[in-house]
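First the structure, then my questions, so here it is.
Every protein chain of the complex appears in place save one, which is left out.
What follows is chain A.
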Amino acid sequence: MLETINLSKNFKDKKVVDGIDMYLEQGESVGLLGPNGAGKSTTISMISSLLKPTSGDIKLGGKSIVRNPSEIRDVIGVVPQEIALYEELSAYENLKFFGEIYKVKKGVLENRIQEVLEMVGLKERQKELIKTFSGGMKRRINIAAALMHKPQVLILDEPTVGIDPQSRNRILETVRELNESHGTTVLYTSHYMEEVEQLCNRVYIMDHGKVIASGSKTELLSILSSELTVQVQLSETSDHIIDTIRLLDHVRHVEETNEGIRIISKRDANILSAIVLAAEKEGIQVTHYQMETPSLEDVFLHLTGKTLRD
């Protein structure tokens, strides 16, 4: 339905997006992951026609929309990272304004406003000014405004940043409902891996302006099929023991966490005994250990060398 072909964007001499190939099938929910500065927002701006690509193409239903962007504006809804609403207007007035400029017909506008308010759970608060809303409520209206014209594709740019768990769950529910019940195609970027895992059928991972991995969750996890994650707790921790573990055969990554030491190594049955031996040599005991199944977070870390919130 929507695809980008070798999409690139330069700002002066800096290449911010570098030859991205992506596609979204109709009714699919796709995640776009990447650390800050990876080029996600620039990619979204190009897909939504706010930015002109330096090179490459964007196609909607097989037709290029770079030269004729008005077509894509009719079918996409964009939820920006910022609260793009009029603070001095009420929720209802904001939705009415955006409904009118999206050219929703007068006869259906009122119903549509009530529908989207119902969807985001703020029907009872529609007369209140946006500036009186909590951050979570503002984000819900931010989504509602993008839904006024019943978009076929919904692009959400980190829609849950800095909000309370209740609003976050409501937003995730809304997005899921739109995707599953209304058949809306979703492109979702987030810093929260669990949101992407929960909502998306497929994921693109971006870093330094490039897509470095893509596929379904299973496909991405298979990247780590040759790896093993072990979480250990020691009787005492020092930089020396961490360095010692890091130097063990097959160990790929070691980091200290709140729960102890997290070790990613090549899948090897002997890694645990190697850790125990190394610790004993230093007079330290392993008090607890846990073998973990790799998550998308691990995949991300493996691919980019950073966590999502870096």
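In this text, contacts are C-beta pairs under 8 Å (C-beta built on N, C-alpha and C of every residue); 3 or more make two chains touch, one makes a residue touch a chain; residues count from 1.
The criterion applied here is as follows: contacts and distances are computed from a predicted model.
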{"item": "Missing subunit (named according to UniProt) among the choices \"ABC-2 type transport system permease protein\", \"Succinyl-CoA--3-ketoacid-CoA transferase\", \"Cytochrome c oxidase subunit 2\" or \"4Fe-4S ferredoxin-type domain-containing protein\"", "value": "\"ABC-2 type transport system permease protein\""}
{"item": "Contact residue for the chain not shown (choose from A:78, A:91 or A:301)", "value": "A:78"}
{"item": "Per the touch definition above, residue among A:88, A:180 or A:256 touching the missing chain", "value": "A:88"}
{"item": "From A:25, A:100 or A:180, residue that would touch the chain that is not displayed", "value": "A:100"}
{"item": "Chain A residues that touch the omitted chain in the full complex", "value": "48-52, 69-70, 73-74, 76, 78, 80, 82-89, 93, 97-98, 100-103, 129, 145-146, 149"}
